[in-house]
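One chain of protein is taken out of this complex; the other chains stay put.
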Amino acid sequence: MKSYRKELWFNTPHRRDFINITPDVENCLAESGIREGLVLVNAMHITASVFINDDESGLHQDFEVWLEKLAPEKPHNQYKHNSYEDNADAHLKRMVFGREVVVAVTDSRLDFGPWEQIFYGEFDGKRKKRVLVKIIGD
Amino acid sequence: MKSYRKELWFNTPHRRDFINITPDVENCLAESGIREGLVLVNAMHITASVFINDDESGLHQDFEVWLEKLAPEKPHNQYKHNSYEDNADAHLKRMVFGREVVVAVTDSRLDFGPWEQIFYGEFDGKRKKRVLVKIIGD
Partner (left out) sequence: MKSYRKELWFNTPHRRDFINITPDVENCLAESGIREGLVLVNAMHITASVFINDDESGLHQDFEVWLEKLAPEKPHNQYKHNSYEDNADAHLKRMVFGREVVVAVTDSRLDFGPWEQIFYGEFDGKRKKRVLVKIIGD
């Protein structure tokens, strides 16, 4: 069994952003030389997500509005977590969108349906944060 | 390390449906001959989910009502995604229910608790869509 590990770094310009990281993960897979196995891609921070959905800008605006409705950022003092911090909403939003994805590797490729794309979902940005790519297989 | 891959196809009669696919995944596992490892089961489309919960019809009606409350289908024009499409709500519902499950394989069996069952959750059906089953192990 082979294994491969890489960290991807991000520093988003806004508090909340969605970044398509599919090409980065494809590069990792090519570098790994793994032909059959599984890729794990996870946020290493607890106020961010890695998820799979469509790369469509209207949809991403819908994500923003919807997550703000489910777990609003403000007023900051509605959350017990926010005594010295202001990011409780980011911890909640990440629970809806999830920490990680696991993707099959088949014939050296991400084994995806027609519209699947991997995104980094940042909910408390404007600082350096990381995503882990771990691949195991043969 | 062995690996196995199969696509399961669905064409649900309604826009939204829940289908118990546990027997299909068990058949895949038997076919794979893998005794110890991991099974990944994921929707290949971004308006559908694969998840694990109880096979209880009242609960599935509760799922439908609850998801419609969290991410209502209508009015379609409340979503930016819906300029040429009408399925933004399906993209959101899938974020709550998730894309995939990873299940342990132990002694050639899905290593499940007493009530765990795998479901395909369709949120934009009435057309052909796929689920991927990928198994790795020995």
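Every chain is named by a letter (A and B) in the order it is written, and numbering of its residues begins at 1.
In the analysis below, a contact is a pair of C-beta atoms (placed from the backbone, for glycine too) under 8 Å apart; a residue touches a chain by one contact, two chains touch by 3 or more.
Here the structure is a predicted model, which is why all the values come from computation and not from measurement.
The omitted chain makes contact with chain B at the following residues, 1, 36-38, 51-54, 56, 58-59, 61-63, 66, 70, 96-98, 101-104, 106, 111-116, 136-138. With the whole complex as reference, residues 1, 3, 5, 38, 40, 42-46, 70-71, 79-83, 88, 91-92, 94-96, 98-100, 102, 130, 132, 134, 136 of chain A touch the missing chain.
What we mean here is this: only the chains that are shown with their structure count from here on.
Averaged Cα coordinates give chain A a centre that lies 20 Å from the centre of chain B.
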